[in-house]
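This view holds just a subset of the chains, kept in their places.
Labels for the chains are A and B, by order of writing; each one numbers its residues from 1.
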Amino acid sequence: MSLKGRSFLSTGDLTPAELDELLDAALRGKAEGRGAFGTPMAGKSAALVFFNPSLRTRVSMSVAITQLGGHVMPLEIGAGTWDLEHRDGVVMDGTKVEHVKEAVPVLCQYVDLIAVRCFPKLANYEEDKADAMVASFAKHATVPVVNLESAFYHPCQALADMMTIKERFGAVKGKKVVLSWAYHPKPLPHAVPNAFALAAAQCGADLTIAAPSEYQPDDAMLAALRAQATASGGSVRTTSDQQSAAEGAHVIYAKSWASRAFYGDATSDLACRQAYRSWRVDDELMQLTNDGVFMHCLPARRNVVVTDGVLDGQHSVVVQQAGNRLHAQKALLAGIFGS
Amino acid sequence: MSLKGRSFLSTGDLTPAELDELLDAALRGKAEGRGAFGTPMAGKSAALVFFNPSLRTRVSMSVAITQLGGHVMPLEIGAGTWDLEHRDGVVMDGTKVEHVKEAVPVLCQYVDLIAVRCFPKLANYEEDKADAMVASFAKHATVPVVNLESAFYHPCQALADMMTIKERFGAVKGKKVVLSWAYHPKPLPHAVPNAFALAAAQCGADLTIAAPSEYQPDDAMLAALRAQATASGGSVRTTSDQQSAAEGAHVIYAKSWASRAFYGDATSDLACRQAYRSWRVDDELMQLTNDGVFMHCLPARRNVVVTDGVLDGQHSVVVQQAGNRLHAQKALLAGIFGS
C-alpha cells in the first residue's frame, strides 16, 4: 500500500486491497497504543477547514495529527474566515469574497495537509452528487486533501465503520450488514450512508439497504455498489421491509437521509416521512438479528432514531465506533506522510 | 495530597488540607517559573468545552496545559459543534442533536482531560443549583473533568482568589474578607461568589457577605458555608450594610449576582436593583478597610461595579489575581497528571 502524498476524498480512491490493508494498519495501531505510528507529521501543519459543525471529526482528527507529531490549524469558513466561491467564471459581487482558486494554493504554501468538511446544500441532488467544493479543493491543492465529510461522502467515517465491523467479527466479507434508513425530524445528507455502503461493498459485505421506497438509493449509485460488491465477492440488495432486513443481521447501521424524490423540498419530505415514524431501531428489531451490533455515526437523536434501550444496551458499539475514528485516521495519515 | 486522576468540580471536592497544599504548590510554581511542574501532560490532549464565552479561562487553561507539555483542543458547543442534551429519557426531536451520554464517552477515547464551561440558564434557581450539565459530564467521563465555571461554581477562579490572598497576606485564615454584591445592568450567575465564599470558608477566613436583602445567599448555602468555616476556624456572617462590612477588611471582593427572589424574572430584578446603584466600590469604601485589597474575577464594568480610581489604584490586585489563574491551574493539573 502506498498512500504517500495522496489525497483521500472517498474510499473509492483505494483499491479493495489498499482499503483492507489500511483497516489492518488501523487495528494494529489501536492495539499498539498511542505511539504506534511514530511522528511522521513532525514539523508539519494541517489546516482543518470546516464549513460546518463538527465534534468527533474535529477532535479525532486534531488528536490524530497531534499524536503523529503535527500541528493543527482549524479554520471555520464563514465564521472566523471569509466565505469561499468554487464556481469558475463567476462575477464575485455577492457574499463570497474569495475563490478556492486563490485560497487553496495560498493555504498550500503554509500547510502540509488540508482536511475539509463541506455539507451539501440539499437543494439539488445532482449538484450535491457532483461534490464540487471538495473536488475544487483537491483540484487546486498541491498538498494532500482529506475529506472530513463532503456533500456526498464521509470516507473517514466509513474507515472507522469497517474497522469496527472487522474488529468485532474478524472480517467484513460475508457479514450480513444492514444499512437502515431511520425517521428523523428533518432531511439529512447522504454522505454517511453513501460512504458506508460503498466501503461495505468494497469490503465484500452482504449489504442490505432497507428504506421506504421514497428513500431508496439512485440507480447509478446502486449499479456502482453492485459492481464493487461483485468484484469483492459481496452482494447488495434493497428492501422496504426493515424487519425482514434485520433477520439474521450481524450489523444494523441506522441513519436518516433525505428523499431523492423530494430533494430540495423539505416540506414534502417531512410530510412523506410521517408515515415512517416507526423506522426507529428498538430492542424488538435488534432481537431479529444474529446477535448483531447496533452502529451509528453519531450524533444520534435518542428515542427518535434509536431507543435508549438499544443505545445503552450491550449491542450498541457506537462509542467504540467513534473511538475508532482516531485510529483509522492515524493509519490514514501515517500512510499519507509515511516513508 | 493526591489529586491524581481526580475530577475537580468544586473546591468542596478537596479537604481543607488538600486545598491548602494545592495553594502552596501554586505559589511555589509561580516562584520557580515557567518550567516548575515539568511536563506531566506530555503526549496528552485536553478538550476545553465551552458552552459560553471565555477570555482568562480559555487562555490561562490553554497556556497551563501547553506549559505542562499537553495539547489543547478547544470546542465551542453550539457554534463549531453540536448542541448537547444532558437529561435522561428525553425524546430528542428538538434542537439538541447529541446526548452527553455519547459525546463524553466518545471524547474520552480521544483526550485525557475534559474541562468544561457551562453557565446557568438563570431561569430556575433549584435547577441551576443542581449543576446538571457539569455533573453529567463527570458522570459519563472516564477521564478527569475540570469545571471551568458551571451554573453554580467556578472553582478554578476560587483557587486563584485564595492564592492571591495567601500571596498578599501570608494566609487566608483569620483574614477579614468581604464578598460584596455590586450593581450591574443585568442579573448575573452565582458561580463566582459561591465558589469564592466556599473556598474562603474552607480556608478559615472571617467572611462577610454584604448584599441588599434581596441578594442574600440561600439558607442551605449559608449553613454549608458555616459548617466549613467552623471546621476551619473561620466564620461567616451576612449584612446589608456595605460600609460597616468594609471597615477593617483585608479584602473587598466585588461581584454582582442575580436575586434569588426574582430568579428567572430579569425585569423585576432590574427594577429592584435600581435602589442599589450605590453598591459600587469606590475610593471612599476602600478607605474604610485595613489597607485592604480590591479583588474581582474580571471582566469588570468600570464605573459601574468599581470606579476607575479603585481599579487603577494601588489597592487593586485584579491583574495579579487573574495572573494567578495560570499558576493555580498548573498546580491543579500537575496534581491530576502527576506521579
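Worth a mention:
Please note the rule applied: a residue touches a chain if its C-beta (ideal position, glycine included) is under 8 Å from a C-beta of that chain, and two chains touch if they have at least 3 such contacts.
Note that the structure is predicted; figures quoted are calculated from it, not measured.
Taking the whole complex of the structure file rather than the 2 chains in place, the copy count of the single sequence reaches 3.
In the analysis below, only the chains that are shown with their structure count from here on.
Centroids built from CA atoms put subunit B at 40 Å from subunit A. Listing the residues of subunit B that touch subunit A in their complex gives 43, 45, 47, 71, 73, 75, 79-82, 85, 88-93, 97-99, 101-103, 105-107, 109-111. Touching subunit B in their complex are the following residues of subunit A: 34-35, 50, 53-56, 58-60, 62-63, 66-67, 74, 76, 79, 185, 298-304, 308, 311-312, 318-319, 322-323, 326.
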